[in-house]
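I have placed the structure first, in the form of structure tokens, so that the comments after it can refer back to it.
A single protein chain has been omitted from the complex, and every remaining protein chain is retained in its original position.
Chain IDs A, B and C follow the sequence of writing; residue 1 opens each chain.
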Amino acid sequence: MRNKVYQTFDEAVADIPDGVTIMFPGFGGVGVPRNLIAALHRQGAKGLTGISNNAGVLDAKAPDVGTLIEAGRVKKMYCAFTSPTHPSRVTAFVRMFNNNEIEAETVPQGTMAERIRAAGAGIGAFYTPTSVGTELAEGKEHRVINGRTYVLEYPLHADYAFIRAWKADTYGNLQFRLTQRNFNPIMAMAAKTTIVEVENDVVAPGELEPDAIHVPGVYVQRIVRIPPAPEGIWE
Amino acid sequence: MRNKVYQTFDEAVADIPDGVTIMFPGFGGVGVPRNLIAALHRQGAKGLTGISNNAGVLDAKAPDVGTLIEAGRVKKMYCAFTSPTHPSRVTAFVRMFNNNEIEAETVPQGTMAERIRAAGAGIGAFYTPTSVGTELAEGKEHRVINGRTYVLEYPLHADYAFIRAWKADTYGNLQFRLTQRNFNPIMAMAAKTTIVEVENDVVAPGELEPDAIHVPGVYVQRIVRIPPAPEGIWE
Amino acid sequence: MPEHPKSGKPKLERQAMCDRLAMEFQDEWVVNLGVGMPTLCSNYVDPNKTIINHSENGVIGYGPIAPVGQEDRHLVNASGQHVLAQPGMAIVHHADSFAFIRGGMVDVTVMGAYEVAENGDFANWRIPSRKGGGIGGAMDLAACAKRVFIAMEHTNPRDGSPRLLKRCKLPITAPGVVKLVVTDLGLFEVSPQGLVLREYAPGWTPEEIQHETEARLIIPRDVREFRFRD
Partner (left out) sequence: MPEHPKSGKPKLERQAMCDRLAMEFQDEWVVNLGVGMPTLCSNYVDPNKTIINHSENGVIGYGPIAPVGQEDRHLVNASGQHVLAQPGMAIVHHADSFAFIRGGMVDVTVMGAYEVAENGDFANWRIPSRKGGGIGGAMDLAACAKRVFIAMEHTNPRDGSPRLLKRCKLPITAPGVVKLVVTDLGLFEVSPQGLVLREYAPGWTPEEIQHETEARLIIPRDVREFRFRD
């Protein structure tokens, strides 16, 4: 069986070409694959499309998708926040979006999650009640089902998913801890190539309980153990 | 907080009226809520609609949905098997279906699972590639998305789900063991009232690991601990 | 003409506003509290009720904000604040968390807003003068929770313009979903007939509150002073 365990983040992202679509999980700073993002930043791939709940935070000390945006590597973002929650919170993304230096599509968070899930689940499209009657539903196909109005939404596919996990085995089976889970499992399932940074030693198959695995290893292609700080990014 | 733990199966199903729709999980004889089915059989509710992968097995020694069918309590079944895999395997359901004593809709197993999931997930309808080009897609709405043809399928809702779990806490958080899981979690999430038979003692909240819970307790309304055989059904 | 609020008449405190909404929560309700003021609702604790806190990032049944030094780096709420684990808590992934929301499992969501209209529309995600919007999970929650409660200041703090309107001027978050609004001037119910003033801040009259409100208020006979506690 092909070895999935890579020694460095740089090796794990080395072959990512320009122009691909990448999924970046994380919510409230938890479950963000910061080491892989930092490695991709060093690697230099550009013209990227990103799928992420937000487009980077203000004054980020640790790398996140905003690091790639600020470096001009991202051409388009799909995210749930395309303007700041407060006018003073002007991130690199907001500045660039206002200057038309980056494209963006605003997607309600649950619709984003379901579109990602649909990509992994082989669903061609689905009807959701979210956004009906709002500006975001304008131009979308509507349908009344059992008296309720829904809009049609399509899957969000990706070439790569960057994943941050708690535990992994060498087959790529993954476990997450608490709200670290967030978008990680559905992104791992939706992308063609899933690359994982993991917070604990990669164990032998059989050491993770089959009933407690959050992502089956078949979905995972590459795994890197996060080294101790300062080499690894832990914040 | 309302007590969810019932002392007997008979109490847990006592108020189920005639004419409701019930989901019955189980696959290959594993994860079948046999004690609740036996209790409903005693209770006598009729005119039921059942949603289940199959419609009972041949020579069932332990109660399953076929027990209710044979007793004439079921008006319609949604299932993936409406004819026997071998002509000699004529179950009560097959005999009644051939005699037009029961209605049935044949649903591909994955489409059934996704329709159940859609009901729990508030999805109005979805496009799936399964069954395209076959008799089962006739009369259904088709749509080409990115060059692939899909059919439109609608959610399967239910009034009740009968669930068989491995462990539960008093809030209703559930865990399943190995392939016992099958349809159980998605049925628990899709039904208005979820009633659970559990193979271990019901524990206090906090004793099940939050990361290893398969069904959050909010989805569960009633729990009964299975007593030792012969009072409880364990096969 | 009623005394103008700028004269210094006291308004309700934010905590009092949120306490009032939290008094409406029923035993076993699943409650989703939006970023900002709504999180104050969790400070109101009724020992006779079990409230289940849901956060859109997939945590059902979390506990209070973690005291300094007790933060778990893997456990945050929708605002990204570290919270404490609570016995019986369950974790799901993001698609399952919004399946939970869309599936109608959230009994009430409490959000802030820029505007609420008498038809139950509200706006809280986008200001047309700024490009883009910050929608997060608000549209999913607004469309799918069983009840939407709003906590906001009665008037725009910048120019004093009213926020309880006949029709929303900003792009809406969801149409016709708001059930209850608390502002620093009172408690308002959205009824089929329009906005009903249920309770007024101490020292204020219904007429004074109408003066601060664009929508036409319905003043029922049993309108009463604001209840701070049950």
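By our rule, a contact is a pair of C-beta atoms (placed from the backbone, for glycine too) under 8 Å apart; a residue touches a chain by one contact, two chains touch by 3 or more.
Because the structure is a prediction, the values reported are computed rather than measured.
Asks: Which chains here would be touched by the one that got left out?
Replies: The omitted chain makes contact with A, B across the full complex.
Asks: Pick from B:Ile51, B:Ile116 or B:Ala161: which residue touches the chain that isn't shown?
Replies: The single option touching the absent chain is B:Ile116.
Asks: Which of these, A:Gly29, A:Pro84 or A:Gly122, touches the one chain of the complex that we don't see?
Replies: Only one listed residue reaches the unshown chain, and that is A:Gly122.
Asks: Give the residue, chosen from B:Ala92, B:Ile186, B:Val202 or B:Ile223, that touches the chain omitted from the document.
Replies: Missing-chain contact among the listed residues: B:Ile186.
Asks: List the residues of chain B that touch the chain left out of this view.
Replies: These residues touch the chain not displayed: 27-31, 53, 80-85, 87, 94, 97-98, 104, 106-111, 113-114, 116-117, 128-136, 166, 177-186, 214.
Asks: If the hidden chain were put back, which residues of chain A would touch it?
Replies: 1-2, 117, 119-123, 169, 171, 173, 189, 204-206, 210-211, 213, 216-219
In this section, only the chains that are shown with their structure count from here on.
Asks: Taking CA centroids for every chain, report which one is farthest away from chain A.
Replies: Checked the centroid distances; the maximum from chain A is B.
Asks: What pair of chains is linked by the most C-beta contacts?
Replies: Highest contact count among chain pairs: A-C.
Asks: Once you find the CA centre of chain A and the CA centre of chain C, what distance in Å lies between them?
Replies: Here chain A and chain C have centroids separated by 30 Å.
Asks: Nearest whole angstrom, what separates the Cα centre of chain A from the Cα centre of chain B?
Replies: 34
Asks: Once you find the CA centre of chain B and the CA centre of chain C, what distance in Å lies between them?
Replies: 38
Asks: Residues touching two or more other chains, restricted to chain B: which are they?
Replies: Residues 121-123, 210-211 of chain B touch two or more partner chains.
Asks: Multi-chain contacts in chain C: which residues touch at least two other chains?
Replies: 85, 91-92, 95, 98-99, 101-102, 144
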